[in-house]
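One structure, pasted below without further comment.
Coming up: subunit A.
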Amino acid sequence: MSDGLIRAAHDVLIVGGGGAGLRAAIAIAETNPQLDVAVISKVYPMRSHTVSAEGGAAGVIADDDSIDEHIYDTISGSDWLGDQDAIEAFVNEAPRELLQLEHWGCPWSRQPNGHVAVRAFGGMKKKRTWFAADKTGFHMLHSLFQTTLKYREVTRHDEWFVTKLLVDDGRVHGVVAVDLFSGKIQAITAKSVVLCTGGCGKVFPFTTNANINTGDGMSLAYRAGAPLKDMEFVQYHPTGLPFTGILITEATRAEGGWLLNKDGYRYLQDYDLGKPTPTPELRSMELGPRDRLSQAFVHEVEKGRTADSPWGPIVHLDLRHLGADLIDTKLPFVRELCLKYERIDPVHELIPVRPVVHYMMGGVHTDIDGATPLAGLYAAGETACVSINGANRLGSNSLPECLVFGARAGRAAAEFATTAGPVPAAIEAQAADEVRRLERDLLGKDSEGESTSAIRDEMQATMEDAAGIYRTGPAIAKGLDTLRELQERIGKVGIADTSRSFNTELLAALELANMLDIGECMLQSALQREESRGAHQRTDFPDRDDQRFLTHQLVHRNDDGTPRVESLPVTITRWPPGERVYGR
Partner candidate 1 sequence: MSRPRVEPLVWLMFSGGGVMAAVFLPVLVFMFAFAFPLEWISPPDHDHLSAVVGHPLTLLFLLGMFVVLLVHSAHRFRYTLYDGLQIKAKRTVAVLCYGTAAVGAITTVVVLLSAA
Partner candidate 2 sequence: MPSNPGSNPGSNSGSIRLQVTRYRPESDSEPRFQEYDVPLRKEWTVLDGLNHVKNEVDTTLSFRWSCRMGICGSCGMNVNGDPKLTCAAFLDDYAPGPIRVEPLANFPVVRDLVVDINDFMEKLPRVKPWIIRDDDALLDGDGEIDGEYLQTPEELDAYKQFSMCINCMLCYAACPVYGLDPEFMGPAAIALAERYDLDSRDHGARERLDVLIEHEGVWGCTFVGECTRVCPNHVDPAGAIQRYKVKAAKENVMAFLLPRGAR
């Protein structure tokens, strides 16, 4: 192979070292130890955004709970858009995965008798959310990461940024990536590739997501010819801190927190979410699903019942009645975050909150084993859409989703790798092209171009206007026009940084290009879905329309780069579409 072009050759390459990616890696190391597995990630694995998850991970374990109830909650939470076979598999395997993590050392919070404790969560009828105080994602990620350290055979390429999937003859053969440390651009080949690149909250201006959540994997897959699914469904979490967008976990409400408008009134009772009770009721009021709570906020704004802050309207989250003891044992991180970033103490003061973009229900279209339609390409975690989340994800379903489908995708990719042939020669030419593209189009240019941050700001503002909590056809169409202009402009972006090592300016430009693709897919799908379902609320089509839209929407990329939306039936097994009822 030509000098320096191919960095390494593996059997399976996992892109992303978050919850899903690391779970996939271990699954392969355990089932197929003779395979050469590698994890490539643009940040050190323990920096992945899974680390920020606070509330918990759902899995049926309590005596009074049942698999069927978790399935039903997830299906109705998804507004019947989730695939029921996938949801069944997910709910069945989630407890085992969480136990596995327990065996790997995750410090789950416990009951006095030594069994793991579970807490309530939004949209769930039973207490089934496992938690490690309110740093669940952090503990899960570090347990996974530290466990992977014991598998010497797993290679890591830390701080490598993947820019392209190498595809030949309908099959994926690896990636091209930038080594941030040295700035070298090289190919890493593999017989199968698993995308575990996480979410894309950064498409929006105000999000709980970390800086790295730019949806790279979705864009990589999309450009390589794999379709994206259900991209119109973006979850707003009802309780983010104004200004920073830092998440205040739903666990605050599960432990008994109240949402109050500026008059101190528990306004959710006005939105068909049940009656206010002093102690939390499951699937009711503050424990309703996230889409409904975020929508209620918008109505409160319209009624003029929200308070003002320098960053727009807010409501209040009231934890004062929970007491310092409970807050310190079950929600210590929330207290820490409020003290640090809002300079208020939730033990004595109200927390200002507002809805904030949080989670991407859509993603790379996969089957129940994480396989995409593109041979050799797999996806899992937030970047994938299996789909179990449908039109609205229930809080605490995403972490176990990373585990269940991370493991499944890992095993499937390993299986594929054992049957796949050698890497074709054509791949090298492709890799060389990509290297040339990056060198010439980006690094080789002078600095007098468009500004990445300006385009990014415009994109984010556009997405918020066009694809916020409530949407309309004309606004979406207008947003699409703007995005197309921005896509033109990003072709002319300038990069002032001439250093190779840690050129974060280059990364920002690449990430922005990815986000523009994703934004376009979101808007195109949103435009086509002329109904309101879950997180997708069209004021011009306020009702759910099962007749026309009880379907997934797949976005394919046309040869000219434009998106094409096709529909795909939802898998319904035992639970026919019904009404979503909360608090009744």
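In the analysis below, a contact is a pair of C-beta atoms (placed from the backbone, for glycine too) under 8 Å apart; a residue touches a chain by one contact, two chains touch by 3 or more; residues count from 1.
Picked so that all candidates are chains of the complex that A comes from, given by their letters.
No experiment lies behind these values; they were computed from the predicted model shown.
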Chain touching subunit A (counting every copy) in this complex, out of 1 or 2: 2
Subunit A residues touching candidate 2 - in the complex, by the definition given at the top: 43-44, 46-49, 51-52, 96, 99-100, 102-105, 107-116, 135, 138-139, 142, 146-147, 149-150, 158, 181, 205-206, 210-212, 243-244, 246, 310-312, 336-337, 340-341, 354, 451-453, 457, 460-461, 464, 468, 495-505
